[in-house]
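Please read through the structure below; I'll follow up with questions.
Heads up, one of the protein chains got dropped from this complex, but the rest are sitting where they should.
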Amino acid sequence: MKDDRVLLDHGSGGLATKRLIEEFFLSRLANDYLSRLEDSAVVPVQEGRLAFTTDSYVVDPIFFPGGDIGSLAVHGTINDLAMQGAAPMALSMGLILEEGLMFSELERVAESISQACIEAGVAIAAADTKVVPLGKGDKIFINTSGIGRVPKGLYLGAHRARPGDVVIVSGFVGDHGAAILTARSNLSFGTEIKSDSAPLHALVSAVLERCPSDKIRLFRDPTRGGLATVLNEIAMSSNVCIEIDQDAVPIRQEVSGVCELLGLDPLYLANEGKCVVVVEEDHSQLVMDALSGLALGRHAAVIGCVKELGGVGRPVVTMNTSIGGRRIISMLSGEPLPRIC
Amino acid sequence: MGNDRFMDKQAVQSLIEEIRRLAQRPMRFMEVCGTHTMSIFRHGIRTLLPKEIELVSGPGCPVCVTPVGQIDQMINLSLIPGVAVATFGDMLRVPGSKGSLAEARARGGQVEVVYSPVDALMLAKDQPNGTICFLGIGFETTTPSVAATILQARENRIRNFCVYSTHKLMPPALDALMAEPDLDIDGLLCPGHVSTIIGTQAYGPISEKYGLPCVVAGFEPLDILLGVYMLVRQVVDGRCQVENAYERAVSAQGNERARRVTEAVFEPVGSRWRGLGFIDASGLALREEFGELDARCRFELKEIDIPDPKGCRCSRIIKGIETPGACPLFSNVCTPLHPVGPCMVSSEGTCAAYYKYGGILEEKIR
Partner (left out) sequence: MCLAVPMKVIELEGEQDDFFNPPVATVEAEGMMRKIRLDIVDRFPRVGDYVIVHAGFAIHTLSPGEANESLRLFDEMGKYIPGVNDGE
């Protein structure tokens, strides 16, 4: 069993497929929707509005300190819903397995998906598995979609930032990107930076409970492209400038160390368990109070504020540096690559 | 290591005030090291300096000055069946005439990103059925590590490893730059770790020949500001000497051992620089006795010599004689996604910055 691998047969739709699904997934993820094995799950609809999102996960390596592709897929989709203030109702999951994937690896991923769902209190209502020939994939790809209920009267969005607003980040920046970089085989550093992969819906709802929701402009999770890119997106959508303070941005020492060694900037590294909150200035303390009471928000910090376009005349993100200078924070232009010379 | 000491706000302030007090007329200094350029940008150092002081970025980003023909050659290597090129990540997005290594990878080219040339040698050891070709890029700081790796490959008879050398030498390029008649530079901020290897002595001839103040500086904000301060001081005093603002890492003689390793493996050859043209004895090729480890010999490569596109003004922009706006290629032919010259290839290059911020340079955000 330990050495068994996924075969093309497991994607044929026949008995082998059924056994694979039952053994690895149904046994762990069973719920009222999934167990029926219907062509689609029927989810009851309530009044109001639905948030609906999809994302694909192709992370390499599939196992990394602090998580794996399975938990990442669950967390990532929950977070996309949570950024709209939505309470996740159900997820779907499509798995593309590469022929030759070890059963033991698949089992680990399935177990992790299950754990992540249990911890987050979310069910996978619909799922699908396909197998592609060896070399046509990379071990395992996962696509997840999710739906969530948006509370009545809650309108959030990147276009809603206004001059005077306060910009908060919910914790240390760059952990996931740094964990992935250091986990890649060619760049071995004796350090154990863990991915911050975590579901944020409870954190978001705690903030919304504490702070009047019309005072909160937006939540945004700085995944690919990192904090720098998200701030630029907000500035452009809202047609404002954003100014942050280098000293205020929480960054772990190990993360800044890895970045220094590889010539990278932590502001551009991905996060999978952090969010940016933009809130009206008078209510920023309420947001900070809510965040600091939570394990996931313990290191939250006010990192800057929203400004008028001003003399520059276009949306720009700037940073006041530790030594008292200023610099422009541009969007990420491509995958961050280590620089040596 | 109390690194924060090198960022101490108060010390920065004192230095800035001193520079401001001394700099009573416009002065223009060139930093020739890519890491200086990065650090100046990251810490917002330009926005701290008085407007009299202008810092222009020289040709110190080694991948940015790698000519188009050599990048085409690297891409060709990556497409040879059974060959994988191993490279520092720096090189991946630098465009040749038919795209970059990143694009070659999408077409089936084998490209591995490594942190050290030794990692490339280990890849060769682990994959005995393929050949690993390491792309030797970089200045004097990087070359000795590549030379040591080549020596190790020879000693250990690792036959499926070779190096494609595009290594470059800093002093000949500086000499060629400074020879420009209408150059308007008041001093050179000399590179930190290149100087760790070549020593401050290496700048004596240039300083003397062109009457140019030279100061070697480290990479922390205080290091750089101290370097700028010492340059200002030289200008004000009317001196032109080689000074050292980075004594903890740089000596007059440099690292002779590293230089001996380099010399054992490499010899100077004429080399083309993107944006600067052909410069005599400014590149390094493997010596004949290392032919087996030289990708040029192993794959019988012929030099692809492609001159820079007509109209590219990088050599003048690097020297601060012209601004990007004066270049006919800027923003229509030459953009960050399709860069032509080194000033656009480097993400901190003058043209890339002009393009990205629509001419909003740092002074506007002071």
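We just call them A and B in the order they show up, numbering each chain from 1.
Just so we're on the same page, contacts are C-beta pairs under 8 Å (C-beta built on N, C-alpha and C of every residue); 3 or more make two chains touch, one makes a residue touch a chain.
Just so it is clear, the structure is predicted and the values come from calculations on it, not from any experiment.
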Sort by label and list the shown chains the missing chain touches. A, B
Which residue from B:Thr47, B:Ser165 or B:Thr196 sits in contact with the chain not drawn here? B:Thr196
Hidden-chain contact residue, picked from the options A:Glu260, A:Asp282, A:Glu308 or A:Glu335: A:Glu260
Contacting the left-out chain: of B:Gly44, B:Gly109, B:Pro144 or B:Gly349, that is B:Pro144
Listed residues B:Ile40, B:Ile71, B:Leu226 or B:Ile318, member touching the removed chain: B:Leu226
In the complete complex, which positions of chain B touch the hidden chain? 1-3, 5-6, 10-11, 14-15, 18, 33-35, 38-39, 88, 115-119, 138, 141-142, 144-148, 151-152, 155-156, 191-193, 196-197, 218-220, 222-223, 226, 229-230, 233, 245, 247-249, 255-258, 261
Across the whole complex, the chain not displayed is touched by chain A residues 188-191, 253-254, 256-258, 260-263, 339-341
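Note that in this section only the chains that are shown with their structure count from here on.
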What residues on chain B touch chain A, complex-wise? 7, 9, 12-13, 34, 38, 41-48, 62-63, 88-90, 92-93, 102, 112-116, 119, 123, 137-139, 141-142, 221, 336, 347, 356-358, 360, 362, 364-366
Touching chain B in the complex, chain A uses residues 186-187, 262-263, 265, 311-312, 314, 316, 318-328, 330, 333-334, 337-341
